[in-house]
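As you look at this complex, bear in mind that one protein chain is not there, while each of the others sits in place.
Letters A, B and C mark the chains as written, and numbering starts fresh at 1 in each.
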Amino acid sequence: MAERVRLGMVGGGADAFIGAVHRIAARLDGHYELVAGALSSTPDKARASGEAVGLPRIYDTYAEMAKREARRKDGIEAVAVVTPNHLHYAVAREFLKRDIDVICDKPLTGTLPEARRLARLAERSKALFILTHNYTGYPMIRQAREMVADGELGRLRLVNVEYPQDWLTEPVEQQGVKQAEWRTDPDRSGTGGAIGDIGTHAFNLAQFVTRLELDRLSADLDSFAPGRRLDDNAHVMLRFESGVKGLLWCSQVAPGVENGLRLRIFGDRGGLEWFQEEPGRLWVTRHGEPKRLYTRNGAGATPGNTASSRIPPGHPEGYLEAFANLYAEAAEAIRARREGRPAPANLLPSVNDGLRGVAFVDACVRSSARDAAWVRPR
Amino acid sequence: MAERVRLGMVGGGADAFIGAVHRIAARLDGHYELVAGALSSTPDKARASGEAVGLPRIYDTYAEMAKREARRKDGIEAVAVVTPNHLHYAVAREFLKRDIDVICDKPLTGTLPEARRLARLAERSKALFILTHNYTGYPMIRQAREMVADGELGRLRLVNVEYPQDWLTEPVEQQGVKQAEWRTDPDRSGTGGAIGDIGTHAFNLAQFVTRLELDRLSADLDSFAPGRRLDDNAHVMLRFESGVKGLLWCSQVAPGVENGLRLRIFGDRGGLEWFQEEPGRLWVTRHGEPKRLYTRNGAGATPGNTASSRIPPGHPEGYLEAFANLYAEAAEAIRARREGRPAPANLLPSVNDGLRGVAFVDACVRSSARDAAWVRPR
Amino acid sequence: MAERVRLGMVGGGADAFIGAVHRIAARLDGHYELVAGALSSTPDKARASGEAVGLPRIYDTYAEMAKREARRKDGIEAVAVVTPNHLHYAVAREFLKRDIDVICDKPLTGTLPEARRLARLAERSKALFILTHNYTGYPMIRQAREMVADGELGRLRLVNVEYPQDWLTEPVEQQGVKQAEWRTDPDRSGTGGAIGDIGTHAFNLAQFVTRLELDRLSADLDSFAPGRRLDDNAHVMLRFESGVKGLLWCSQVAPGVENGLRLRIFGDRGGLEWFQEEPGRLWVTRHGEPKRLYTRNGAGATPGNTASSRIPPGHPEGYLEAFANLYAEAAEAIRARREGRPAPANLLPSVNDGLRGVAFVDACVRSSARDAAWVRPR
Partner (left out) sequence: MAERVRLGMVGGGADAFIGAVHRIAARLDGHYELVAGALSSTPDKARASGEAVGLPRIYDTYAEMAKREARRKDGIEAVAVVTPNHLHYAVAREFLKRDIDVICDKPLTGTLPEARRLARLAERSKALFILTHNYTGYPMIRQAREMVADGELGRLRLVNVEYPQDWLTEPVEQQGVKQAEWRTDPDRSGTGGAIGDIGTHAFNLAQFVTRLELDRLSADLDSFAPGRRLDDNAHVMLRFESGVKGLLWCSQVAPGVENGLRLRIFGDRGGLEWFQEEPGRLWVTRHGEPKRLYTRNGAGATPGNTASSRIPPGHPEGYLEAFANLYAEAAEAIRARREGRPAPANLLPSVNDGLRGVAFVDACVRSSARDAAWVRPR
């Protein structure tokens, strides 16, 4: 096994859900050693969180961390950026310009202008920029992508993707729930609420599996919880290029649904369905034949399914393993760059996928502001 | 048990799916005796079908049947109209004007002007007019309606209803499939294809359970199968009165889905989900509590659930039993009218529900023609 | 359509669940007219129930009914026997000896000696004797049987059948629940409790699908509810001929399970699974391939599936329709006999299947009494 990649982290302190997820994902396959971090923008919290996590090098600010790690011989090779959205750009810049690879949580940024700047920056940088649209790491999503490409569904017609959750049913951002506070705060989350937080996942997943480009959309966004400042529900009609139609629903006010990301795709010869809460199952039907159930690493697994599985079928792998698949691919890419080898083929979401996602959010917000007029992503 | 209601039937000959369904539904609880019919507009087929079904009195045309049955002492008391949509108005008129109760398949008519005329006719008639939106007959749908009314979900926010099928994935109307022929023919089906055939069911079900009135909608309709003349897929964004938002998807080109009518409703205190292919189950969640599974005639059944069940829980009742529930309620209403008793309370879909459905189709078609502009039902 | 078969009924009065089921099953496809009955052994109840059901001819006793109906020109052609088990023999005898066909509920009788006598009687009679093991009427069970016969699973190895219910969790027979009273009363139910009431269904279903003959069994029976006089739970290990092994569990004290009959069969090339609460689905796996979902009247339906379906896939048919399938086949057989035609091929459970079932109960009881010793059916 190759040397572990030396990893730093910005954000992801005590209260954060996603920071812990990134740490587990980095650890799970043994490709990384987390050696430095600025886990909070509040120095005291940064320090306490860094100690709780057992970081060898704890920094008060990300800027200091970037500067000092870049100077060390054993400095970090890559950094995980897991702050609220409004900081992604500024943080990533500090590391990219020092040639440190960036693994950034989604959405790319909170606003479209920032997303564009970050995309330009990333493209000009020699360093890698990887966006953690983690649902693309699920083995059955890899299989779905491969089966669509192989024509299993025929010519595509319909994409139906939904992502309901229930955790923001009540205005818990006013009741001290940290996760809810920044996600419903335009200054930290950006222009999108649910549409940015989870709508981007749904949209990205649809594109990842179908490889379709969006032409136009019509969106109806709402904020149902009293006093909420960003959308918590979105209905979006999609028109992809080449005549494929789509429907996207995301919601954080759907009681009884925990994390209900579901993707259904239909063509003129078949259809498929995948549901995130049962991630190891993919239902595929050739029109006129019985429905078939494909499973993670099971009978009929495609190469992408097998390659992203660790253990035999029936032994559930889940969210963390899918996340770790991105980290594993990232480690290969990072090592290849360090060693001057050509980058191995991978399916890692790029800064352009991130830009596409923020442009999607921007389009939804603009459409909704114009009473669901059709708009094109800018 | 009371005397059986003497029933006639118009349409529903050999090739028809829905005629056979009505006959079973009428028979199942023993409330009707089918004694006369004009089962096809082609006299030879009408005769052959009538004999196959064992009809005592077979007519070549519905007009003749209406006239002659009205004169008999033992003539039919009610007629089931199960023709293609374009005939509903003309057929119903012949019977209504002779004071014969009408049980009519949905949608009410193929066009909005006809629907209005039929509604006026029915309202002026002393005879009953009952529309078989059969999905309202499912016990768990009755329970859902009662639980929503009882505030189990709190104040409603979202209605998500979908009705995908796969049987028109290919242009089978060009391959001799009778069921497909008239449903995709504007002259017989009317202005709506899938939106009329199954979209009206979905919309009706949402209204039945929530009792909400539609304010506006935005619809994107497509005809995916080559050469198809009516829509086979519809994406519709809904705005109900009082701020409730909805999303409706119906499709007949969704390979792998047999009859996937699904209703989800969310309020500020809870959510529920029902799926037609597992009709005896209703999932209800109070926000912050574990999901509960209510079953047909099972623990926690509401009065409407129990009243529309025949056998113990776990012994599946299905589509035909739900349909028969409408026929059973209709029989009570018909007998009451014959006997001069006040009509018993019931939940039977009325001509106004039918008018609402056709106005919904009309609005979808108009909206889609204007690139999914928001339109109000006329 | 042929003339309706004139049907009588013995048992099935007001409190009875199964009488109403038989009446619906007889009515559903229009093959029968229920014209006479002795619905209770208590004359007052027999009369009141007969009136409630709308019977043209009501009798105080089944003996009187047999005698008088046999003399009428328009007397009943067949009788449905839906009494408690201890009366099956005596009732059936009266009708069989008068050449009236008998449709009898399961188990055949309450004791093995009676079952043998009834079997001899039925075999000597020209009249038909049909046992309503209704679960054999499900379309997917017909498909399962055909697929097993076609070698889809290869050489069989294992049969796993279970039938848990929860309705006798508490000693409700001591609380006025009529259905529970006779089923837990050895005088009326016979030697078996749950094993007779539902274990026979499970055993019959396993045999129906596999066509295997039982060699030996080892049974552990319990009565968990305080004061209960018959078993309410049974664990049974089975050895079929030719080395196939089986496991059977039935229970009426399994809280949370409504009517959980489930059949799984495994061979050296494949396996299948069917669950009564989702009766329109059959899961079949060829070893090394993805699992396939076959549905009622859906893609890949076998002839037996299609022939026992009424409506398109996705429109659930249930328990009553499966029951009605037996009645429909019985009507064909009855008419053929009346008309002197050879009996059409059918899959109707026979008196010998009933004898096999009672011998199974008898063997379970004997085995359990000997501490689960292996015993052969007598």
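Just so we're on the same page, a contact is a pair of C-beta atoms (placed from the backbone, for glycine too) under 8 Å apart; a residue touches a chain by one contact, two chains touch by 3 or more.
Keep in mind that this is a model prediction, so the values were computed, not measured.
Although it is left out of the displayed model, the omitted chain contacts the following shown chains in the full complex: A, B, C.
The omitted chain makes contact with just one of the residues C:S251, C:N305 or C:N325: C:S251. Touching the chain that is not shown, out of C:D29, C:D101 or C:D166: C:D166 (per the contact rule at the top).
Considering the complete assembly, chain B touches the hidden chain via residues 284, 288-295, 298-300. The chain not shown here touches chain C at positions 153, 157-158, 160, 166, 169-170, 218, 220, 222, 224-225, 233, 235, 237, 239, 245, 247, 249, 251, 253-257, 264, 266-273, 283-287, 291, 371-372, 374. Although one chain is hidden here, its contacts on chain A can still be listed: residues 1-2, 17, 20-21, 23-24, 27-30, 51-54, 165, 167, 257-260, 276-280, 295, 298, 310-321.
Quick note on the criterion: only the chains that are shown with their structure count from here on.
With centres defined as mean CA coordinates, chain C is found 55 Å away from chain A. Multi-chain contact residues of chain B (touching two or more other chains): 257.
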